[in-house]
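Note that this complex is displayed minus one protein chain, with the remaining chains in position.
After this line comes chain A, so read on.
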Amino acid sequence: MTRVVRKFTRSVPVWRPRVVPVKLDEASAAQLEALQVTPSNTKVSDYVLTLAHDVESLKVRSPLFNAIMYDPGGLSRSERELGALAASMVNHCIYCAAVHADRHAKLEKSTEVTDALFLNGAEAELGPRDRAIFDFALKLSKAPPEIGAADMQALRDAGLDDTEILDLILSAALFGWANRLMHVLGDPVVETD
């Protein structure tokens, strides 16, 4: 039996698609290329197999995702994860929030920030720099976005430079995208006894 996870957690659930993913043995040449399936690499997640229904988008999305979250310079890795987490909390993407809270905790070697956010929500007590980053990403993630000059000033007051701010905009905005795939096209589930 499985149970759908409804509360934020750092334990990464299983993602169960709501549509039927592409079957690897029925995939087209273009799909196999986008999936980067080779004889030595045949492990593809249900999530990626689901997105393979739109192969043109999948092909450009993966390198863009990696560039925004991992390219060197600018905002630290863990602060990009905090931007991703804020978006995922606004959009209630349990799966995304779990993955990126877990990454944040591992990068920081501390669960303090993500424990506080999951316990107390957006009102959690955070350090001034994390507070400015989280609030900006949270307001940017609302629909319509609610950011204003005061939120930008808060980032500058917290010491972020232009490249760091652009990286925060990109990581939060990217999860506006990722959340609308993960949270819409599947359920976060755990096995139950």
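Here, a residue touches a chain if its C-beta (ideal position, glycine included) is under 8 Å from a C-beta of that chain, and two chains touch if they have at least 3 such contacts; residues count from 1.
The definition used in the following text is that contacts and distances are computed from a predicted model.
For the chain that does not appear here, its UniProt entry gives the protein name "CMD domain protein", which is one of "CMD domain protein", "2-oxoglutarate ferredoxin oxidoreductase subunit beta", "ABC transporter ATP-binding protein" or "ABC-2 type transport system permease protein". Note that of A:Ala101, A:Leu117, A:Ala132 or A:Ala178, the residue touching the chain absent from this view is A:Ala178. Across A:Val5, A:Leu51 or A:Ala84, the residue that sits in touch with the chain not pictured is A:Leu51. Counting over the whole complex, chain A has residues 18-20, 50-51, 53-57, 59-61, 63-64, 67-68, 71, 73-74, 90-92, 140-141, 143-145, 147-149, 151-152, 161-163, 165-170, 172-174, 176-181, 183-185, 187 touching the chain that is not drawn.
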